[in-house]
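Omission of a single protein chain aside, the complex is shown with its protein chains in their original locations.
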Amino acid sequence: MLRIALLGAGRIGRMHARNLAAHPRTHLAGVFDIDTRAADDVAAEVGAMPFAELDPVLGDTSIDAVLIASSTDTHCDLIERSVGAGKAVLCEKPIDLDIDRVDRCWKVVSNAGRPVQIGFNRRFDPSHGALQAAVAAGEIGRLEAAVITSRDPAPPPYEYLLASGGIFRDMTIHDFDMARFVFGEEPVEVSAMGGNLFDAQAERAGDWDTAMVLLRMRSGALCHINCSRRCAYGYDQRVEAFGEQGMLASCNPTPNSLARHTAAGTSMRGPLHHFFIERYADSYLREINAFADTVETGAPPCPGFEDGRRALLLANAALEAAGTGKTVRIPD
Amino acid sequence: MLRIALLGAGRIGRMHARNLAAHPRTHLAGVFDIDTRAADDVAAEVGAMPFAELDPVLGDTSIDAVLIASSTDTHCDLIERSVGAGKAVLCEKPIDLDIDRVDRCWKVVSNAGRPVQIGFNRRFDPSHGALQAAVAAGEIGRLEAAVITSRDPAPPPYEYLLASGGIFRDMTIHDFDMARFVFGEEPVEVSAMGGNLFDAQAERAGDWDTAMVLLRMRSGALCHINCSRRCAYGYDQRVEAFGEQGMLASCNPTPNSLARHTAAGTSMRGPLHHFFIERYADSYLREINAFADTVETGAPPCPGFEDGRRALLLANAALEAAGTGKTVRIPD
Amino acid sequence: MLRIALLGAGRIGRMHARNLAAHPRTHLAGVFDIDTRAADDVAAEVGAMPFAELDPVLGDTSIDAVLIASSTDTHCDLIERSVGAGKAVLCEKPIDLDIDRVDRCWKVVSNAGRPVQIGFNRRFDPSHGALQAAVAAGEIGRLEAAVITSRDPAPPPYEYLLASGGIFRDMTIHDFDMARFVFGEEPVEVSAMGGNLFDAQAERAGDWDTAMVLLRMRSGALCHINCSRRCAYGYDQRVEAFGEQGMLASCNPTPNSLARHTAAGTSMRGPLHHFFIERYADSYLREINAFADTVETGAPPCPGFEDGRRALLLANAALEAAGTGKTVRIPD
Partner (left out) sequence: MLRIALLGAGRIGRMHARNLAAHPRTHLAGVFDIDTRAADDVAAEVGAMPFAELDPVLGDTSIDAVLIASSTDTHCDLIERSVGAGKAVLCEKPIDLDIDRVDRCWKVVSNAGRPVQIGFNRRFDPSHGALQAAVAAGEIGRLEAAVITSRDPAPPPYEYLLASGGIFRDMTIHDFDMARFVFGEEPVEVSAMGGNLFDAQAERAGDWDTAMVLLRMRSGALCHINCSRRCAYGYDQRVEAFGEQGMLASCNPTPNSLARHTAAGTSMRGPLHHFFIERYADSYLREINAFADTVETGAPPCPGFEDGRRALLLANAALEAAGTGKTVRIPD
């Protein structure tokens, strides 16, 4: 039983709190947030202890690990302090928006011997995971191309956009990680286009609401990512992997398997899951499993800190490519 | 090039006229109907010669074959006269509504050496045909059960119902043939229920609008057929074959492969084909191919006269079973 | 928090134990089995208290309810004693194989004011439930026909068959309940055929391995059920409901949404869930929710004792129909 404290009691923190409380392998040992009312509220809901200060959490030697779900600009500090206090860390993505800060963080924590897992939860989705496993097992031979589709149901608030680091670092970063996960190799070049199609606030924030990316992987394979902040039919999350012997497609699941056949049309399924909390419910649980495995066995965390860093490098390069209209080489 | 005359210029006759005129292997040598205006009209459309009398058609030695698409009560006479005149015959189903008339017809024509093919067109549907071929090839091992779904878009007119012989002999007869085709063996027992759910005219005509049937095949395998005279989402024609190693399903094709994904639902295809002329367009062409093969090679026609007779026996037995509430044994 | 004891620690009991232990609305207060080793084992796994005797369970006033998952022949006794001790009851199906015993049990417990819910878990399946709700909401107008497909992956052991009461009372009983659930009315007639296609032990036990049923509902609507003890492609559980304005189909879910496209074929999904524990994982959890609602609100349990009794009456009538080859009227 992994004793774990939650740092950050916002929307995604609350979801993690419920998962940690119900999970057969974890015990939720406490909830900290600088907003003590949020910490109290979440802690009360799941029967855990609220903390008004961070030090008592880090000082509690019965606590094995922390799950960091606070705002992005606090991630590196919390990672450094938690690892410094001997805790294993599971930290939400992105590590930080500034690659230099990420690099400094890594210098601080890399030799401390505590695992740092990054919350790229989609790797644990049963369908995406089955796709990656089939590719890795050689089921379709050499992987030559992939298309990743990633569309959110509706644009976030303006304030969120301002702090988000932009669509590539906030949203597409998940898809950059998915590309690295599926191909099992690094991209070397990126081209990109951003579009302002529907969200005036994104434009006001100097951001795009729509993005398309091309990646060239080290092997020469090509990958396309398309992202949108709006999707009328729900949360559209798909991966197609094209290999010499076939194609694997991780398709959208539907909330149930009822099909309607009427004069208006046939085989109609209900809308897709609304958003990530519903769509990736399983993957968040399986993410905790992987973290517990890592802590228990000492195996390296996967996805680990370097995965978080590489995804940020890709996002930065895509941002540059979209701005300059030039293909950008990915730094090592 | 098979020179063929069409006998009967109603709705299905017109469809056959178009097919025979365009088919690379047939030449439509003439169109006869007792309604000479109908014959003239169809013949004009496809550039064929109209006939006001039957004798000149049968006496024309350049005509190899006839396709009989007239009303059911004329089928046996036309088969007998056509075979007597040395023509090969492709006759629409059913042969007749009276099994005794069918048996007498067979006595007349069975030794004349001319093929008589019956228009169970569904055997030539690419999907149903692929299912039967896969079953026959042993792809799912021994066939243990099947479910046949057969639903027309809307009830026919009252006058049609009165002359139809009832749902089992008019509509389900296709499905009885499909059962024999898929299993490759004879049914030995039948149970049935008829229902009056929506069509008051069917009830007035002493007929049902809905029917369900159970068949036990000689091998012990079981088969279910469900029929309805109404189907809001188009023409529903499916077969599921359950074997020891798997299930084969001949699913409904859709007119195109456009899928819609909206807030109202996902993966919605357009409605099914409206009715048999659209749904089975391919099978009617392939039926002509099979007929041309039979005439050219002398191979026995399939489905042949006996297939038409067996389907009528099954329809009669189902009618009895539905009326008495007892399982009925099928006569040989 | 509903405090509940589990009576019966076999395969399905163990599954219920895990669900009751993890469910946010229930506390598993104890596990009883006449096989004390089984009770100890299950209790240890989920951190609950084992009981070697029933009386201490029933005498513990802190226990609100029992879940009966013992062998069928003990159900009525346990229901009577539990209700007598003031417990709410959730009892696995069937109530008993003997309709007279069921009726006597009902006389004993019907006026005791404690809810008795029967474990027809499939009513709580998200897809079957959405189908029933859509039918009840009139989405396809009047319901005219239905087809229920129900196929287990592999035949049970010979000993199980001997005690099972036969395919209609053991397996099809779920589908009889599904028919009543979907139509929202009672069947009045049943026809049936049983087949011995592949399981020699079933034949030796005087049972069938395959069954097909026709039901006529009070409204005149027709329903078909097909069952098999073997299914090579997993646990096949589907419902099609045909109404005047369309068709609703509860299709099989797949464990994930990965599709394979190769030279061997396209759009291939993985095999279906293996059996009921995987396929109906959600429905067992939702069944507990419904039970907790019933106990908390005093609303009548649904499905309740009468639902269990009606399903047994249908199974008995189908057994008679299959044996005699006659349509059997369902007693009230």
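When the chains are written out, they are named A, B and C in that same order, and each has its own residue count from 1.
Everything below uses one rule, namely that contacts are C-beta pairs under 8 Å (C-beta built on N, C-alpha and C of every residue); 3 or more make two chains touch, one makes a residue touch a chain.
Just so it is clear, the model here is predicted, and its values are computed rather than measured.
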Omitted chain's touching partners, listed by label: A, B, C
Residue in contact with the excluded chain [from A:61, A:110 or A:245]: A:245
Absent-chain contact - pick from A:15, A:214 or A:264: A:214
Residue in contact with the excluded chain [from B:3, B:260 or B:326]: B:260
Options B:38, B:131 or B:232, residue touching the unrepresented chain: B:131
Interface with the unshown chain - residue positions in subunit B: 22, 24, 126-127, 130-131, 134, 139-140, 245-253, 255-263, 270
For subunit A, residues in touch with the removed chain: 140, 142, 144-145, 147, 149, 151, 189, 191-193, 195-198, 210-212, 214, 216, 220-222, 224, 226, 228, 230-233, 236, 242-247, 325-327
Missing-partner contacts on subunit C, residue numbers: 232-234, 236, 252, 254, 260-272
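Keep this in mind: only the chains that are shown with their structure count from here on.
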Chain labels contacting subunit B and also subunit C: A
Interface with the most contact pairs, given as the two chains involved: B-C
Chain whose Cα centroid lies nearest the overall Cα centroid: C
Centre distance in Å when subunit A and subunit C are each reduced to the mean of their C-alpha atoms: 40
For subunit B, residues that touch 2 or more chains besides their own: 232-233, 236
